[in-house]
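Below: one structure, written as C-alpha cells.
In this view, the complex is presented without one of its protein chains, the others remaining in place.
Coming up: chain A.
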C-alpha cells in the first residue's frame, strides 16, 4: 500500500471524502516523514501540535458533512508568509524569533478552506537566491541525487524548502513565492510542478516583501491538478493589497482537462541562448511535439528584448529591495545590536542581521537609486521593462495562446558549486523565468524528463495575463505525455 504522504493532493482529498482514512492519519503520516527527513533541512519549524489540532477539526467537519475545499490536506508554508503566533524568519537572522500577530492573506485563505499546517519551510534569505544556499538557517539538501553519486545537490531557490518538501513527500503541497523564478526553478530542479500566477492574482498582504512590483505567491505540488486546486484557494481579491486584482477566481481545476486542441503555442527563438545544452534543446523540442500531438499548432515567435530582462531585473529588484528592507532597523522587530548613537545602532544591526547576498542587493539598489544615477539605471531599466512587456503583447496579439520554453538552463547542481566568486553566475539560473516577472505574466514549470545523470528537467509555459487556465491545460498535456516523474525513494530516512 502507498504511504498516505505519497498520495497526490487530489487523491488524498478523495480518500478523506470516501473515509478511507482520517485527516489525523494523514497528518500523522506526514509528521513522521518530516521527522525522518530532518537531514534535508527543508522545514525550519515543525508545528505538529497545530497540525493535529487542525486535523481534528477537519475530521469533525468531514463527519458532519461540512467539509471545505481543502479539508484535512496537510501543507507546508514557505517561511516568507506571516503566520499568526508562529515564528516567521524569511530565512534571515534579522527576523530570528519574529512572531507575527497577523496572518498573511494567502495562508488565511488556505486555512479558511480547511488545509492543515505542518510547519514553515526553509528558503533563501528574503527570497534572494537560486539555490537555497543564502538561508541563515543552513542549506536545504535536495532529495534528488545524480545516478551513482551521493554528492549533495541544491533543490533550487528561493523556494528550495518548499520544492524539497513536496518532492520528498513531506507535505502534499506547499506555498511558495516567485520574484524572478523562485517557484519555477526549484520545481524544475525537483521534478515537481510550480506556478507563478499573474501579478495581482494572489494578495501580497502579510508576505514578507522583497521586490514588490515582481513578488507573487503560488503553489508547488506534485501534479498539475494539485497546483490548480491550491491556486484556487490561494487566489482572490483583497482590499489590503492595492495591486491585488478585483477578479473572480476561475475554476482552475476544471481547466486541467481542457486540452490544447486549437491553441497556438509560440516557441521564442531568443530563448535558444548561446551555449544551450543539447539535452535542454531536445527536451524543448520534445515538449513542442507533445503539444502538437495533442492538437496544438506550434509557431516560432520573436521576443527581441529577452536578453535584457536579466540585467534589467538586477536593477529593478535590488532597488525595490533596498527600499523594502529599510524597515529592518532594530526598532520595531527582530534583531538589535547597540551602537554609539542611533545611526550606529542601525548600521550594526543590519551588518549583523543580513547575510552577504542580501547586503549585496541592498547596496546595488541603494547605488542605482542614489543621486545622479537614478535616470541612468532605474528609469532606463523600467523603460526596458516596458519593451519586454510589449514583446509579449505583440506575440499574444498575433494569435499566440501560450509560450513554451525550457524552465532552467540545466539540471540541479551541487551545493557550493556556483556563484562563490561571481554572483552573476548564480543569477544566470533565472534567464528563462525572469522575463515573466518583468512582464507580470503567469508561468508554470512542469517536469518533462530526466537528464543523462537521472536528474529532472522542466519545461515552462507562459500565458496571457490572468489566463492561468490555459497554462494548466497545456501543462497537463505535457505531464500526461511525459509521464509523472518518479520521485526519489527516501535515502535520507
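We adopt the following convention: contacts are C-beta pairs under 8 Å (C-beta built on N, C-alpha and C of every residue); 3 or more make two chains touch, one makes a residue touch a chain; residues count from 1.
Just so we're on the same page, contacts and distances are computed from a predicted model.
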#### Entry: Protein name (UniProt record) of the chain left out of view, among "Aspartyl/glutamyl-tRNA(Asn/Gln) amidotransferase subunit C", "Oligopeptide ABC transporter permease OppB", "Ring-1,2-phenylacetyl-CoA epoxidase subunit PaaA" or "Probable glycine dehydrogenase (decarboxylating) subunit 2"
"Aspartyl/glutamyl-tRNA(Asn/Gln) amidotransferase subunit C"
### Contacting the left-out chain in the complete assembly, out of A:384, A:448 or A:487
A:384
#### Entry: Listed residues A:49, A:150, A:274 or A:341, member touching the removed chain
A:341
#### Entry: Given A:424, A:452 or A:493, the one touching the chain that is not displayed
A:424
### Message
Tell me which of A:199, A:413, A:432 or A:472 is the one touching the absent chain.
### Response
A:199
### Query
In the complete complex, which positions of chain A touch the hidden chain?
97-102, 198-200, 213-214, 239, 242-243, 245-246, 305, 307-308, 311-312, 314-315, 322, 326, 329-336, 338-339, 341-348, 350-351, 354, 359-360, 362-364, 366-367, 370, 373, 376-377, 379-387, 389, 422-424, 427, 438-440, 465
